[in-house]
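A single protein chain has been omitted; all remaining protein chains appear in their positions.
And then chain A:
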């Protein structure tokens, strides 16, 4: 056992951070899904990370994907990243790997609105339990109405019905695309984004607490504020260890634990960061609310708290 990141993994993380910060200026992109950025991510190999090199991929595994998605989550990169990654790496959807095609997902079982439907080129339909195969449909085959999304950077559509292939059970199934595997990997990559966001909100809170002065001293010197920040880090580091472990073990229970704890680290981290920011945290101008809103959204996608807790209970 050696749980540490390898030099290659550290370099991958560093390189991803540089790429993303270079393209976004280090701020959450305010304009929603940016197709040029999506292409750049494709060129950099983000979607093809786990594809074998012979198929034009990078030939790396889930642990590397998790590190990259953590960086994406840190910057609140908008878009259906997990669905597009699965489409490229697990389903071989043309155009998904190089970022020319954006793929979003409908998980029919959980009633979560579909993200970025209008911008998507293809739609991954996940339904059924063990042994079911994922299906690939066209976004326009959904009867869907826009929802006023709580996350201003993630447009959502509520689905009321389906037409065409999307409406026919078993139609357009992708051979070998096991729904359970896709759900598990989608949950893990979403957990990785939550982890990145949670790590970022600790940084923001700590940076603010160091310079903001009240009562003649930095507010970070008060234990009430310190303990909020320590709690944030505790949740991040606990979530990190199980997210990375789940990438290695590919175990269903461990993935549920990763999603549960990463969701909690992201949601509570963003809330505590808003608290440390005070009045500033309640403004639209500060980016912190974007972390909370994205965290709320991601917490509902690819296994929410109830699903995770119930499956973890069943596995005891």
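As a working rule, contacts are C-beta pairs under 8 Å (C-beta built on N, C-alpha and C of every residue); 3 or more make two chains touch, one makes a residue touch a chain; residues count from 1.
Methods note: contacts and distances are computed from a predicted model.
The subunit not displayed here is recorded in UniProt as "Acyl-CoA dehydrogenase", chosen from "Acyl-CoA dehydrogenase", "Anti-sigma factor antagonist", "Sarcosine oxidase subunit delta" or "Multiple sugar transport system ATP-binding protein".
Among A:27, A:168, A:280 or A:315, only A:315 touches the chain left out of the display. Within the full complex, the residue among A:63, A:113, A:155 or A:186 touching the omitted chain is A:63. For chain A, the residues touching the absent chain in the complete assembly are 1-6, 9-10, 63, 74, 199-200, 202-203, 206, 209-210, 217-218, 220-223, 225-227, 229-231, 233-234, 236-242, 244-245, 247-249, 253-254, 256-258, 260-261, 306, 308-316.
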